[in-house]
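Of the protein chains in this complex, one is absent; all others appear in place.
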């Protein structure tokens, strides 16, 4: 299984954090908060779509609202695979960041 | 500044860990150890080249060794920008993983 890309990791964690409020715009807010960059909504949907296609997230519909042209909100949650993927990233992170105490530039 | 991709992060951390033994093959070994996947050497050199182009790593040549057909090993080390990029990743990681105790699959 290929490792999640950074943005995929961030999105999955945002979905986890958002619990049952995780729909497109909310996820975007979280990502912006985490990275400090103003991600375009359309740019979120790229990786989100891939996560969905690979089965890392599941979706369910909410109530239709007029603000969405009559469409319902689609809520996302992590699937088992998604959680497994996150766990893997967590493991890798702990390995590579292990005992990196103070990251400092060393002169040659 | 764009966030480092996952493999770039992993490579930079390997370079940090390897100290003054950080040349291509060694970096690859370290990455394989960390991620558990058999990365091709080419798949290391791609991102490594990008990192070098963007100024995140610096290079220096060592003495030519007989078993490498007389060519010198090129050693990599982190530049200031590289360290800054890593620190940013460290920050993002702490934010997105903040308060995530147990990742567990939730039934619908």
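Some observations on this one:
All chains are identified by letter, namely A and B, in their written order; residue positions are counted from 1 within each chain.
Note that a contact is a pair of C-beta atoms (placed from the backbone, for glycine too) under 8 Å apart; a residue touches a chain by one contact, two chains touch by 3 or more.
All values reported here derive from a predicted model rather than from experimental measurement.
Remark: the absent chain touches shown chains A in the intact complex. Among the residues A:3, A:18, A:74 or A:95, only A:74 touches the chain that is left out of the figure. Considering the whole complex, the residue from A:10, A:31, A:48 or A:78 that touches the absent chain is A:48. For subunit A, the residues in touch with the chain missing from this view are 23-25, 39-50, 52-53, 59, 61, 65-69, 71-74, 76.
Keep this in mind: only the chains that are shown with their structure count from here on.
Per-chain Cα centroids separate subunit A from subunit B by 22 Å.
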